[in-house]
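Structure, as structure tokens:
Every protein chain but one is kept in place in this view of the complex.
Chains here go by letter, A, B and C, matching the order in which they are written, and residues are numbered from 1 within each.
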Amino acid sequence: MQSARVDRLPMSSPSDVSPILALLQSGAVDPLQIIAILGKTEGNGCVNDFTRGYATQSLRSMLSGDLNADQLGAVSMVMSGGTEGGLSPHWLMFSATEAPATLGASLAVASIATRELSPSEIGTPAQAALVREAVRCAMAKAGIATPEDVHYVQIKCPLLTSERIDAVGGNVATRDTLKSMGLSRGASALGVAEALGEAPPATEAMIGSDWSRWSSRASASAGVELMTCEVVVMGMSQDWAGPLAIAHTVMNDAIDAVAVQDLLNTIAPDAGLQGAQDRLVAVLAKAEACPDGAIRAQRHVMLEDSDVSSTRHARGFVGGVLAGLTGFTDLFISGGAEHQGPSGGGPVAIIYRKDKHS
Amino acid sequence: MQSARVDRLPMSSPSDVSPILALLQSGAVDPLQIIAILGKTEGNGCVNDFTRGYATQSLRSMLSGDLNADQLGAVSMVMSGGTEGGLSPHWLMFSATEAPATLGASLAVASIATRELSPSEIGTPAQAALVREAVRCAMAKAGIATPEDVHYVQIKCPLLTSERIDAVGGNVATRDTLKSMGLSRGASALGVAEALGEAPPATEAMIGSDWSRWSSRASASAGVELMTCEVVVMGMSQDWAGPLAIAHTVMNDAIDAVAVQDLLNTIAPDAGLQGAQDRLVAVLAKAEACPDGAIRAQRHVMLEDSDVSSTRHARGFVGGVLAGLTGFTDLFISGGAEHQGPSGGGPVAIIYRKDKHS
Amino acid sequence: MQSARVDRLPMSSPSDVSPILALLQSGAVDPLQIIAILGKTEGNGCVNDFTRGYATQSLRSMLSGDLNADQLGAVSMVMSGGTEGGLSPHWLMFSATEAPATLGASLAVASIATRELSPSEIGTPAQAALVREAVRCAMAKAGIATPEDVHYVQIKCPLLTSERIDAVGGNVATRDTLKSMGLSRGASALGVAEALGEAPPATEAMIGSDWSRWSSRASASAGVELMTCEVVVMGMSQDWAGPLAIAHTVMNDAIDAVAVQDLLNTIAPDAGLQGAQDRLVAVLAKAEACPDGAIRAQRHVMLEDSDVSSTRHARGFVGGVLAGLTGFTDLFISGGAEHQGPSGGGPVAIIYRKDKHS
Partner (left out) sequence: MQSARVDRLPMSSPSDVSPILALLQSGAVDPLQIIAILGKTEGNGCVNDFTRGYATQSLRSMLSGDLNADQLGAVSMVMSGGTEGGLSPHWLMFSATEAPATLGASLAVASIATRELSPSEIGTPAQAALVREAVRCAMAKAGIATPEDVHYVQIKCPLLTSERIDAVGGNVATRDTLKSMGLSRGASALGVAEALGEAPPATEAMIGSDWSRWSSRASASAGVELMTCEVVVMGMSQDWAGPLAIAHTVMNDAIDAVAVQDLLNTIAPDAGLQGAQDRLVAVLAKAEACPDGAIRAQRHVMLEDSDVSSTRHARGFVGGVLAGLTGFTDLFISGGAEHQGPSGGGPVAIIYRKDKHS
């Protein structure tokens, strides 16, 4: 049986792959067993964030010593920019080892990439359909039996640049490059929602507009460095063994600490918040500035600040909410939660040790 | 006997004084009874933040209908820029009314302004000494008997600009205008620390350098719009009556939710977090990027981000921590906590209703 | 006969009206003779730029000593944010005095404000129509005989905020507040173009899309501080006397120094560039990032920079081009040139002394 391993590792710069290299060189992780590497890099998380491509290039360069092109291509690399506030740049490496069967379900992970999109498809129902299929394939690959067993789907999807817009003669969903990031994230999320039975197939009118449609487990991040969608599905499966589990909740707004507190309480009901914190392995979440301009009827300024992107504001702020609850700052918080959780809120997943001593 | 009243009011822009005007026009507050008006405005909180001056000008213009120049001069106006993340721009108006004596101590407030500083004094021991004297005067004015009864000192202090530097021939603590804000805040805080018996008199070598010296109750904010230091002292006094009280704690780092949780637990021990939240009237706090570049040994990037000032990062992030705990976003969080709480942490004060039904 | 006077005055902060006050107090300018005051303030020129409102409030407060409400309402106040690069914040005050008739035409100026717009009208053909009518009225008021005699139309127009969008139930041209600035500027410019016979009436499909439609003399600036459109028309008229004249050209792209050089050469053909510079009284221009992402086939990054708005980039850059040619930095350069000159370029007007010794 397979057992999932998750390593949360510091990153001193976008090119700092040394903590991963050390793990590989120690033999603790076999390069062939890596399923996906997520990176929370310190760029602005917006259009001109090259820390994502730099991190990916650094990873590829490091792994190319051990893996051939096909093997390298099978490793999902999902870089998400933005560690505002006190958030800490880090890697999350998912790998699988052989392990004896254990009782009950365990964390299961699989990844898949769609074909390259045309710039004309970015932010459209065509992108949603590609993601939907990728989620289904990845579920099958991971042995995750039902949509209910899926607890997080991390997606990296492309965005539009001036050059890409020109390449298709301006036949694109939007000419605004920053806005294209939101449409791409939104289309991806609606693809997840459809795959998980949370929403009907995405339409053009729905993407970026009908905020009543959302997935409780999608997390999409857009970046300039790819033209495919990389999809990493995380869930619980009887086919997997090992000490790890995953669970999720939905924050109803940016300060919905109660939802997360309740989720944490399910981990170690008798051990209090500190007991839950001790078992946390990774936290993944989405954040966004509520599009109606207010949080609990009080105005926020994130959408009116022309100096700092609202996605940067939101990541740092929700980062504070979650760091206060979890006690650490290397949280994988991704900005721009279009169709990912309710308007102004977002999904949160925790990966944790099922047992105190594991 | 005097009774303190605190109104927390929304602000739709820096010039929106309408909620205050409504209160005055309704008769609920007499303009002559206003002690201080704090404003959390939506600028960047740094050197070129004109929302502070704009708000002050708007307040003065509104109040000049009711108050003569002397009366107007007696109202402290302390504008603090920066409502990053989901923080909400707002006013905190402190006023005093006659009320029957009540049992025990109640919230007491008084304000005082120092003389105008020379640009050469900004960020120096001379500024600290002026603030120290102002704190002592304000304590006497408010009838706050001992330093222990002081729970928060909000200060607005000046900063250096290119013009002010030139005006004194470059004879200044620093030629870096952004840095001058930190030195000014730091000098102010050390003045408070000395007044409250927390630290010896400030020296040049101490200001902006020796982070082991700090006040647990100082909150200083620097702005381009004044050359005096405005000092508002808040504490508990037997000379005051009424339903309100104030308490404080110190966050040891930016994610020290436990300290604040413990403080909230003292308000309504049997009513849980929700019970405490229901009694909150105002929250005031300081935030800063820990100068050593890490939070609980994990790297943060606030000090290396040349696009967004570290003070903006810190306000939004600590804003998230506190909003998660308090359930609201119009928190008076001021950035740049030099000598205000330990390195990377900061003082937090809560004003609350002593009784559930008050 | 009337004679136009133009004063270009420094501004040490958005509230620094002292150089204007000094002129009024000296008797050089009669407050009743002020037609318009333009201000180039040092904010970001985007949605949350409160320096415009702050400057306006400061002007109103200063002038209210001399002018009653109606008289004050007749003075156009057009604040434009953004002095990037080495641009210098300044005021341009236009006033008119009685003077003996002079030979030939002279600078003529008049201003008018439209009624307040509904948020639903911002950025739509309705706004264009209101501006068109205002231009025609102002031409008549100034005695400017033909559209060819109009050399610049400076407009201040409103933008959408989250609150304004909500106030009309989301029935707006765009929900993106930053984008609303461009649509508002574009609609205004197309109104000018129609009034001057440069383009047919604006349609919804034209605004913000059909860049082949533009005015060679419109300059629009959007701001949060008003809901009307303020329209200041500048041209040449036989009805006006005095030493000043105005001329204009169009930069075909952001680095079209040749067009401006040619314009300057017409002022003092025998006196060289220095001779022309000596006669300059004011320079007004528009700047924008070319929407196709390139200048003379070389990529620019203004539209992909998520840290700094493209309007800020463009103002500073075109400011450099023009400062190199004119030898001074208090140039009234306004960003966002939608339908104002060709795509990537923009109108430039110069006000100058007709005679060397005047």
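Keep in mind that, in the parts below, a contact is a pair of C-beta atoms (placed from the backbone, for glycine too) under 8 Å apart; a residue touches a chain by one contact, two chains touch by 3 or more.
Remember, predicted model here, so these are calculated numbers, not experimental data.
A.B. asks: With the missing chain put back, one of B:61, B:161, B:277 or B:298 would touch it. Which one?
C.D. replies: B:161
A.B. asks: For chain C, which residues touch the unseen chain?
C.D. replies: 10, 12, 42, 44, 83-90, 254-255, 257, 289-290, 295-296, 298-302, 304-305, 307-308, 312-314, 316-325, 327-330
A.B. asks: Spell out, residue by residue, where the missing chain touches chain A.
C.D. replies: 12-15, 42-43, 48, 50-51, 53-54, 57-58, 61, 163, 224, 307
A.B. asks: Residues on chain B that touch the omitted chain in the whole complex?
C.D. replies: Contact residues on chain B toward the absent chain are 44, 46-49, 161-163, 166, 175-179, 291-294, 299, 301, 303-307, 309.
Going forward, only the chains that are shown with their structure count from here on.
A.B. asks: What is the distance in Å between the mean C-alpha positions of chain A and chain C?
C.D. replies: Each chain's C-alpha centroid was found; their separation is 46 Å.
A.B. asks: Find every residue in chain A that makes contact with two or more other chains and list them.
C.D. replies: In chain A, the residues touching two or more other chains are 44, 299, 301, 304-305, 307.
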